[in-house]
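In this view, the complex is presented without one of its protein chains, the others remaining in place.
Moving on, here comes subunit A:
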């Protein structure tokens, strides 16, 4: 069942589009990753969905909500850098947000207890939030987003600002949560998206450049990839390699020539033949499968 349908969503500041004609939809129960480099429009998209920003044009349709109903009831939102009232305790903050979302005192108490346990903050519940670590704040942020049983959990870069331990904590929490709710989260760390999401939306320069389930994208972008290392300037070799018939793209990154090919066997033969006849100063030659990173680069470049 389609939960959210976004059509031709645009947001302009001073006529300059931050996001441009963005359309996507996903089913309930999915964990969807919105991927893109910094400045691609991820935060803007999520803020529009949660009602903090108004779109310049386009429409958002939620299944199970009436035309003029408050969209905020359906959504639990965690901003990229959540800021809390430092003087409140974690417990007080959860009760406060729960009450704001129209839970009764009893419901809010019950829900806060359960969520604190779920995000493993029960022990810190009565400490001031000002004394929480970054990871604890992020987990409290997730708890407050879920306090009112939202249909959709929207998380903006939930792990970007965390240290490795905090990151692991939040990722495993999301792994748990995705079994019983719909999550839309943004990230620029592709391996995180690879790890926990079912579906991907690739955002670049305010446009969706690619979307689909992880498996769909894998098979669509299933191309073999080679990495060549050289002594000396790579630019000349890039031109030669990209001209070979079995090669589709070729770019330089971190002193390696990254080559995607249509056929591994043919490409290997062509490259190695050229290397031996022209005596290329090859230092390494490796073959591996396309990663999410390559998919992304490919989608962005096409």
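One rule holds in what follows: contacts are C-beta pairs under 8 Å (C-beta built on N, C-alpha and C of every residue); 3 or more make two chains touch, one makes a residue touch a chain; residues count from 1.
By our rule, contacts and distances are computed from a predicted model.
Matching "2-oxoglutarate ferredoxin oxidoreductase subunit beta", "Helix-turn-helix transcriptional regulator", "ABC-2 type transport system permease protein" or "Carbon monoxide dehydrogenase large chain" against the UniProt entry of the left-out chain gives the name "ABC-2 type transport system permease protein". Considering the whole complex, the residue from A:30, A:99, A:188 or A:240 that touches the absent chain is A:99. Check A:70, A:176, A:236 or A:253 against the missing chain and you find that the one touching it is A:70. Shown as candidates are A:17, A:51, A:212 or A:229; the residue that touches the absent chain is A:51. What subunit A contributes to its contact with the hidden chain is residues 44, 47, 50-54, 70, 72-73, 75, 77, 79, 81-85, 87, 96-97, 99-102, 141, 144, 148.
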